[in-house]
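Provided herewith is a single structure, encoded as structure tokens, for subsequent inquiry.
Of the protein chains in this complex, one is absent; all others appear in place.
On to chain A.
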């Protein structure tokens, strides 16, 4: 699984990273501020065979490509022969058809070196599709008329080895790809068979950019973790290895009116999931007082200790400052609330990220 892959760091290194992240202000291994993202290179419309595509490359070398393909599909049930006995069924169906359905979007995630039926990959695609479908507004955009809809295939490919937990990268790339997605302009009217304009230049964007009314954007999912009393955004692999708790938070931003940049943007919380932090699988350190190499008595000689594994002794020992121990138990509700609150903060990281992504040339 991608989040719990083996971290090759010694207990001493883990203790050092955790201690420096718990300082105030925290010192991160790569010198970023707690809310700073890794620098990234982004481009869109790189795949000519798709309706929309994007590529993002993070500074640590992880790189992802997303391609969006759309197909026209018949909406099942809409062609049903009208039957007076079941009049209410059709009525009920109509409201459902207005809204759009979750199976109109198909999302697949591929990560090199990981089997496609791996539960970590299933988890990643569940997080991403949950955010897309949470408010129902996205699938409603795919409706053509009462009988037809677009079926959207989102293929998310990580093309580098998973050096860090790829969730933020995949989410940002998906966001950009959806922003650049264009669907052919509809020429037919009403419920007749759809007929499209063959001029690609006239094709409107799925998410219109210069709208006079409210503009909504595809959701983004951020990874945020807590270490000590500090909250750190976009953790790298080493930082995630010492996380007390890690959360994936999905938000969507709606901008009211044409206003200036960032003005009137309001956020909506779509989903929150705890990520199983790899820190639980890290080996514990042994304090000098308990280490026989430094003059501590051997296990068998200490009365009442019996013959026990050295690792087990290390784990049961008192917590010593500077000696790494994997976190045990969960986290307080207050900590989780603080993490989510920090994401939803006005003028915070989400605004910064969205503004940066708006700056990407959509071709």
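Here is the rule we use: a residue touches a chain if its C-beta (ideal position, glycine included) is under 8 Å from a C-beta of that chain, and two chains touch if they have at least 3 such contacts; residues count from 1.
By definition in this document, contacts and distances are computed from a predicted model.
Peer 1: What is the protein name, per UniProt, of the chain that does not appear here: "SKP1-like protein", "Metaxin-2", "Exosome complex component RRP40" or "3' exoribonuclease family, domain 1-domain-containing protein"?
Peer 2: "3' exoribonuclease family, domain 1-domain-containing protein"
Peer 1: If I consider the whole complex, including the chain that's not displayed, which of A:19, A:134, A:203 or A:320 touches that chain?
Peer 2: A:134
Peer 1: Per the definition of touch given earlier, which of A:12, A:41, A:269 or A:356 contacts the omitted chain?
Peer 2: Considering the complete complex, A:269 is the one touching the chain left out.
Peer 1: In terms of residues, what is the contact footprint of the unshown chain on chain A?
Peer 2: Within chain A, the residues that touch the unshown chain are 1, 6, 88-89, 92, 96, 101-102, 117, 119-120, 122-123, 125-126, 130, 134-135, 247, 251, 266-276, 280-284, 309, 311-312, 314-315, 326, 328-333, 336-337, 340-341, 344, 346.
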